[in-house]
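With one protein chain removed, the remaining protein chains of the complex are shown where they sit.
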Amino acid sequence: MKVLRPIIAVLALIVAGGVLGIWQGTQMLVGVILPSIAFLVLIVGIIRKVIDWAKSPVPFKIPTTCGQAKSLSFIKEDRFESPNSKSDVIVRMFLEIFLFRSLFRNTSAGIKSNNSPKLHYGPSLWLWLFGLLFHYTFLTIVLRHLRLFTDPVLPGLAMLEYLDGFVQIGAPVLYQSNLIFMAALVALFVRRLVMPQVRYISLGSDYFPLLLIFSIGATGMLMRHYFRVDVTAIKQLTMGLVTLNWTNPGTIHPVFFIHVTLVSTLMIYFPFSKLMHAGGIFFSPTRNMANDSRATRHINPWNDPNIKPHSYAAYEDDFREFMVAADIPVEKELPPAPAAEKKEEVTE
Amino acid sequence: MAIPKVEDLRAAVATEPNMFTGAIPRKDWQDTFTEFKEGNFAYPAKPEMVEYHHFPNPRIWSPDQDDWKLPDGWEDIILNGLRERLDKFRSLKVFMDICVRCGACADKCHFFLGTGDPKNMPVLRAELLRSVYRNEFTVGRKLLGKMQGNRPMTVKVLKEWFMYSYQCTECRRCSVFCPYGIDTAEITMMMRELLHLVGVGINWILEPAANSNRTGNHMGLQPHTFKDNIGYLVDDVKEITGVDVHPTFNRKGAEILFITPSADVFAEPGIYTFMGYLLLFEHIGLDYTLSTYASEGGNFGLFTSNEMMKKLNAKMYAEAKRLGVKWILGGECGHMWRVIHQYMDTMNGPADFMEVPKSPITGTVFENARSTKMVHISEFTADLIKHGKLKLDPKRNAHRVPTFHDSCNPARAMGLMDEPRYILDNVVPKWHEMNENCIREKTYCCGSGTGLNTGEIMELRMRAGLPRANAVQDVNQRFGVNALATVCAIDRATLSTLMEYWLPNTSDDPSRATDVDVIGLSELVGNALVMDGEIENREQGLRFEELITTETEG
Partner (left out) sequence: MTLPELLIKKREYLLGRWEDIILGEYAKDTFRIFKKQKDPFANPVGHKIRIGMAELYDLLCDESDTEVATPGLEDLLRVRAVQPIAASTAISFVFDLKTLVAEQCEKEGMDRLYKEFLAFCARVDAAALAMFDIFSNCRQTVYQIRMNEFKTGRHIITDSARCSSQIMKEDMADSIRNRTTNAQPNEER
């Protein structure tokens, strides 16, 4: 069971965070030192990875065209599926990054009815939907957390919180983003377990982030709705992190430290895992290049000028006799002696 | 396929999940082994061919033997090769890192759909390489190795690479559906390049590449043979239409150099497409020449290594320069156009010795080919039709009810989709599209591209082509479609075979092998052209087939 190892790993993290979160002394360790290091690793790790990608050149222009290219004036061009200019590429990338355009294309092959089975390909948008919901609610939650790291609180955050709690259930207000976030995570996880194909391709490193993020969400919601942790104290600690004025008020519930341990793990794990798809998508040559390779020459930095074709001269040397006999023009005529012989043969 | 024992037979279908029907095996993919049996692999390259290309480790070997006679230290050769390629191709590096295994690509691959083998899911095909990459090149590989499913480079892995990089036609369909645009073609190309480093390659790619290098074309046609064959096509055109066409060869000072896959000169049904070209050029009085030196549009280097691709393709510009033509016109071909559109200018350019292509007939300037100076025949023809320069009688194709097969490369690497459709609209009375999820950028491959269309793996090809055949069968049943129009030379050959298997002849005419004939678009154009000085009331099509005479006046 590939899912077992990640489950154990996440449980171990929870236990570790919980245990270390009990005593004042160790609270400093998981509440202050760990997240500081993790944040550093996250930033440095991402930068390193991005530089690493950027160091490799893009030798060829290889966009995947998903629509009609710009060609003749009367052929309608599909600008954003087969972008011809930088600005079109930007739109294509925008659609890809913010709306998950390609996932929206997803179809699944299936059989329509049992009695007269007919093969059909229909849209299959669950992955797109849950993926999109997950990413946007995650973003909302991260933004909301900025309240803990800014003083005075960033303008606009109050508005975001108000909108997010629009339905006004419970006190403190239940954020819709939290619910959707958790639901989407469950859906993505269950999908991996239940769909045989996806289950077959899934690795431990696919389950781990889902479980980790789910646990982060769960501990977060527990803090807010069940343990009702001391938010003022937490803000004191988090502001201390930002201002490098490290403090531990000492009145925070251990569940907070579990939450922080998990978040820190996520930050450390991020740059070394598939989670880097967040940055990688910007570098994908099949999406971020214009389909204008016949109109504008793309330069390959390692193009080897020494690679030459089998030359025409060598080719003609190989076949000159036959070419002359077949009336194909040649650069060099046949040497006189054999040519004369040949002519005689022909005239005979 | 050994003859099973009675006991085995009793349980034959009931015990094991069957890979060929889409059921998932119980073992993890890391624990399953590839088994090479006659019929599931293309024959390995002959030592002479390996030597000819100066590739390492020429020897006689066979995939179905345990010992592949790999050179000493082959693991390091592969890993160093991989490192080098990671530094040369950003695509490879990024694609190695960012896959989240979401599974969107899984059921998009015709090889997976046709064989049911899970390692043919694009994500797993890439994972075969990725697991090694992670094991060698990523931070935290020691700590996370088990969880990430990392694997050391072993013979088992190498054999998997060979099996599955030659069960991918680099058609890029998966890349359309991938949220990050991960292109399995890039990964397969790299796996094939790495395999060549230790002398593991298939003959059917290396031999045409060798021929192409020396004689100018895959077939190994020598200059006089090439000319002769076209001579026969000229005779056929004369016999059918009564029109003399005048192709020239290696002629200096021609305005346009025309390059098409050599299959069009030699093999059915490509030769009919070539007759279409001949008629079209005669019809508009084009000043063009063919070349025996650059007599191959296709490029098997694309299936071998980027260096080989460059070397073979360089002939086009070299010949254009030598003959002093203004620009190049390219015939119907799939992978040839991938090379021309996405690689040629970068590799072999700049082509500053030529002019920006301008149609001598309509005056249209092909701005989209400004730099490469090479125009696709469909662009050229569509422009002629738009300007009313062709006298067309679509009724001459009344016996054809085509559907259009988008070839992988023109569709997904060029965006050439509507030009052929515009031409079809004008040269046949009616035609029908296949299911919308099987056309345009979502088109299914013929199942035999990238050097896989060799006879020894016929069954595999038929399985891989099933998704395409299935879509054709659907329009055949619904609309009576009896022709499959396409703009690719390999399609013309392999789809014909595919149709003969999946849609065998059900008509009374014993001369037909299939219900659906595969036709190059230019054949339909040529057949519809009303030529000056042609036979009155022409009765035969370009295949000597009888035309439906709809004239009621006579």
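Labels A and B are assigned to the chains in the order they are written; within every chain, residues are numbered from 1.
FYI, a residue touches a chain if its C-beta (ideal position, glycine included) is under 8 Å from a C-beta of that chain, and two chains touch if they have at least 3 such contacts.
Predicted model, so just to flag it, every value in this text is computed and none were measured.
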| item | value |
| --- | --- |
| Chain not shown: contacting residue from B:P269, B:G301, B:P410 or B:G526 | B:P269 |
| Absent-chain contact - pick from B:H376, B:R463 or B:R538 | B:R463 |
| Touch with the omitted chain, as defined above, among B:I490, B:L529 or B:L542 | B:I490 |
| For chain B, the residues touching the chain missing from this view | 1-4, 9, 12-18, 20-24, 26, 37, 39-40, 48, 107, 112-114, 116, 203-204, 207-208, 210-211, 214-215, 218-222, 224-225, 228-229, 232, 261, 263, 266-270, 448, 453-455, 458-460, 462-463, 466-467, 470, 489-490, 493-494, 496-497, 500-502, 504, 513 |
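Assume only the chains that are shown with their structure count from here on.
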| item | value |
| --- | --- |
| Cα-centroid distance, chain A relative to chain B, in whole angstrom | 30 |
| Chain A - residues contacting chain B, complex | 2, 5-6, 9, 49, 52-62, 64-72, 74-76, 78, 81-82, 96, 100, 102-103, 105-109, 119-121, 127, 131, 195-206, 208, 272-274, 276-277, 280-281, 283-287, 291-300, 302-304, 307-312, 315-316, 318-319, 322-323, 325-329 |
| Chain B to chain A touching residues, read off their complex | 23-25, 28-29, 86-95, 97-104, 106-107, 113, 118, 121, 123-124, 127, 138-140, 144, 146-149, 172, 175-183, 186, 213-216, 222-224, 227-228, 249-252, 292-293, 306-307, 310-315, 318-319, 322, 340-343, 345-347, 349-350, 364, 366-372, 374, 379, 382-383, 386, 411-419, 422, 435, 437-438, 440-442, 470, 474 |
